[in-house]
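Have a look at the structure that comes next, please.
The complex appears here without one of its protein chains, the remainder shown in place.
The first chain written gets the first letter, and so on, giving A, B and C; residue counts start at 1 in each chain.
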Amino acid sequence: MSLAEPPLLELCGVSRLFARRQDMIGRLAARAGLVAAPQAVRAVDGVDLQVRRGEVLGLVGESGCGKSTLGRMAAGLLSPTRGRVLYRGADFAAMPAGAARRARLTVQMIFQDPYASLNPRLRVAEIVGEAPRVHGLIDGDEQAYVDAQLRRAGLDPGYKRRYPHQFSGGQRQRIGIARALAVRPEFLVCDEAVAALDVSIQAQIINLFMELRDQLGLTYLFISHDLGVVEHLSDRVAIMYLGRIVEAAAVEQVFGRPNHPYTQALLAEVPRLETRRRRFTAIAGELPSPLHPPAGCHFHPRCPHAMPRCRAEAPVLREIAPGHRSACHLNDRA
Amino acid sequence: MLWLLHRVIQAGFVVLAMTVLVFVAVNVVGNPADILISPQADQAERARVIAAFGLDQPLWRQYLHFLVQAAHGNLGRSFVFNQPALQLILQRMPATMELAVSAVLLSVLIGIPLGLLAGLWPDALLSRAVMAGSILGFSLPTFWVGLMLIMVFAVQLGWLPSTGRGRTALLFGVPWSFLTLDGLRHLLLPALNLALFNISLVLRLTRAGVREVLPMDYIRFARAKGLSPARIVGVHVLKAILMPIVTVVGLEFGSTVAFAVVTESVFAWPGMGKLIIDSIGVLDRPVIAAYLVIIVLLFVTINLVVDLLYTALDPRVRSDEAG
Amino acid sequence: MQALPAAATAPILEVRDLRTHFFMRAGVVPAVDGVSFGVAPGEVLGLVGESGSGKTVTGFSVMRLVEPPGRIVGGKILFRGRDLAQLSERAMRDLRGNRIAMVFQDPMTTLNPVLRIDTQLIEAVRAHGRTSRRAARARAVEAMAMVGIPQPEERLSAYPHQFSGGMRQRIAIAIALLHRPELIIADEPTTALDVTIQAQILAEVQRLAREHGTALLWITHDLSVVAGLADRVAVMYAGRIVESGAVDRVLDHPRHPYTSGLIESVPSRNRRGARLRQIPGMTPNLLALPRGCAFRTRCPHAADACAAEPRLTETAPGQMVRCFYPERVTAA
Partner (left out) sequence: MSAALAATADDEAPFRRFARRFADSKLALLGLALLTLILLAALLGPSLAPQNPYDLAQLDIMDGRLPPGSRMGAGFTAWLGSDDQGRDMLSGILYGLRISLGVGIASAAAAGLIGTALGLLVAWRGGWVAGAIMRLVDLQLSFPAFLVALMVLALLGRGVLNVVLALVLVEWSYCARTARSAALAERRREYIEAAEGLALSTRRILFRHLLPNCLPPLIVIGTMQVARAIALEATLSFLGLGVPVTEPSLGLLIASGYQYMLSGQYWMSVYPGIALLLAILGINLVGDQLRDVLNPRTGT
């Protein structure tokens, strides 16, 4: 890690709570002790994470672990309840409005659902061209600019007068990519960006992401539940479980020498093409509800190595080898 | 439990808010003194009456007085009938309730089967006819249909009477029309008239529910279990569509009571709706106030009951803890 | 047309030249167009395909649960020698949930949200044969325990929304197992679940199928799941089976360019960070399929001959391929 350059994106102790909405009577009843006050859901709980310029950071976790919430905070779409999101060392929230607007453009998001992420009432040309026009990013002819964006995303500009419903899922995802790139970002947050696509289309989009990275020097936060995809295109990987990062390291380390019992279980259970007629054995237990996370280490009820300490004390994420961080009490014993 | 408390407190707020509105509507807009005091009265007489009715007090005092009186069931005397207004309204209430309940029963008994038919076989000729008819049903203005019913069945054909309740019989000390044949004959046309809109509503709601539920995975899964069509429609579909129907029928009961004003006017049905129209005509304010208070209480009760039923029917609402 | 060579024992289900079409306003969609396969007792057949390939419609066709505008327009569905396509609805109902059961993709929507779990289990018990409520309840408890639901007695009186997705899928599987069916059709039952929960469900299914000798038709888009679970695999593309055979044979030596493309585009088959090998083009529009081989517009090996319709041919023992040039496809 070069000391000279600050990370492109830095999350410092970021938490996000979602309070359950309550009306006045409910609040009064809770204050009078008639009922228990509803807890807030701690979707993201004290996450520290850095993304360096030019790298692809894969963020892996199962549903409800808070990875999408984390991605939205990284993209500036959601403000953290606690902690700071620093972009090149600067906090969006502390910038003057105009500067913040411009700064926000440098981080763009690619969404999961290719059907919901495009405005159905606008033509493709407007979907892609609106933001750069509004922000004065187009020097010459707007149509030529839009054509160039579409072509770069692998779409025929001849279709730009069409509406989103006239495209397939893969093509819609390309439109979403063209829309994001049209405002010249340097950082893309991809939230399950290939999960909804067919296998044969998924490979095309992953390839597109990698081409764009080379062409434009993009940095990615790549959020996915698919370990195979993350392993393929990430430089570093962070594993999330119930709002916390449990392990983060270079991709070779995570997939070669997983440290955290959750990472180990996850890797063991991914079906692979190479393993035939295997006996599936599964870690016990359900994914706990984020509403009532277990005390101590969130993973302890399902962990084969759980000790009394795990029930009481949450392990901190600390470095166990250069560049390899893990949050497990087992590491203290060694 | 909390939920019930919630609803009751909410209902209390609604009633309180409505009494303010009723008070403002009846006692502030226009000068009640003008109505209470004969124009021939001299200044001293005027002052005496104003003091007697508390009209010289500040508004909030007058409102409190109104509230206390209302709580004791005293909402003033009708100028026209010279009877306590509340008593007047309560006397007419059974007739209106009888009419409204009959109309709601008719709408459920006719609406649900026709809606099921139209939902299960949407392309059948009969279903299309039913749906076209239902548009007609909620397009026809109630009062005009009433006139037409009278013209056809009472004037032209002479089959059924057009006005009044007919012979009544006592039950729990209250006169009812549905207990005598003559009363039923009198009840039929107004009940049908009042039900027409609700029949269309229930029918369309049932059909929409069936169309929505039929393509659901759980219906296909029920078929995959090998269940009979009767059980799938009778248990899986019906139970799933029941909630919105119960809600709407419950809430429509209130609307029906309100709309009875129209039907009662057309058929000269001696209920509280006819009374209120007459009272508005002669500005009999205490009666209007009493009617409003009764109606507000009625609606708050209906809403509460509908909520309770809804909770009994939908398990997802009942344990809202998780979601 | 004999599709697959007979397995060691006579197949429990044999589908021959099945055609299920959807009659839409825009035209006829041949969702399933001449599909043949067989499943033997105790065997797991993986039916693989992308969206629109017709794999799900195939499963529903076997259950005779295709809804309008879809209709089975041809072919035979032989279950223990009886043609289900010709069976009366009444007779079919006796088979469904009894001797053939099905598990659906999305556990959140397969259980009726307004009925208690016990109602939904007990009605399934009582749909086939006279059983007292008490006995049916006992059966339900037993089935819940069998799929690994803790405290089945108490949980029976809960409603579906009180269970997680994984638990609901277990309940759906319990319902499928109630009458010890000879064949279970599973339509992507783990796709909507998380990795760790998917592994649990796969483990249960595998154990139950082995213990009861149930035949399994496992429909999925995920080749990796098929690799771990199935004995044989059939790959569908645009309403047809393009390749089938033993799992090892097909995955290690695919002979159809589509199968090969699918396998090669899985990230773990590529060098990390390198460009993935991809199939060009889009999943086809079933209303405007190219003449002849439906895959030829995306195929690297396509030639003039492909404008004609290729037949399924046996390229190796048990391996059937619908391609004119199977020898051009070599394993990577």
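As a working rule, a contact is a pair of C-beta atoms (placed from the backbone, for glycine too) under 8 Å apart; a residue touches a chain by one contact, two chains touch by 3 or more.
Keep in mind that this is a model prediction, so the values were computed, not measured.
**Q** Check each of B:V130, B:I150 or B:L227 against the chain that is not shown and name the one that touches it.
**A** Touches the omitted chain: B:I150.
**Q** Determine which one of B:V68, B:L109 or B:I135 touches the chain that has been left out.
**A** Checking each option in B:V68, B:L109 or B:I135, the one touching the absent chain turns out to be B:I135.
**Q** Among A:A116, A:A144, A:A295 or A:A321, choose the residue that contacts the chain missing from this document, as touch is defined above.
**A** Spelled out, the listed residue whose C-beta touches the missing chain is A:A116.
**Q** Just checking the interface: what residues of chain B touch the absent partner chain?
**A** On the side of chain B, residues 14, 17, 25, 29, 132, 135-136, 138-144, 147-148, 150-151, 155, 162, 251, 254-255, 258-259, 261-262, 265, 277, 280-281, 288, 292, 295, 299, 303 touch the unshown chain.
**Q** What residue numbers in chain A mark contact with the hidden partner chain?
**A** The list for chain A reads 23, 72, 75-77, 101-102, 104-105, 107-109, 111-113, 116-122, 130-131, 134-135, 162-163, 165-169, 176, 179-180, 183.
Keep in mind that, in the parts below, only the chains that are shown with their structure count from here on.
**Q** Which chain's C-alpha centroid is most distant from that of chain A?
**A** B
**Q** Just give me the whole-number Å value for how far the CA centre of chain A lies from that of chain B.
**A** One centre to the other, that is 53 Å.
**Q** Note the residues in chain A that touch 2 or more other chains, in rising order.
**A** Chain A, residues with two or more chain partners: not present.
**Q** Could you please specify the touching residues of chain B with respect to chain C in the complex?
**A** 215-228, 231, 235-236, 239-240, 242-243, 313-316, 319, 322-323
**Q** Which chain C residues qualify as touching chain B in the complex?
**A** Going by the criterion above, the answer is residues 63, 65, 67, 93-98, 101-102, 104, 106, 109-116, 119, 123-124, 127-128, 159, 161-162, 172, 175.
**Q** Which bits of chain C are touching chain A when the two form their complex?
**A** Within the complex, chain C touches chain A at residues 50-51, 164, 166-167, 194-200, 202-203, 206, 221-225, 227-231, 247-248, 251, 261-263, 265-270, 272-273, 275-280, 282-283.
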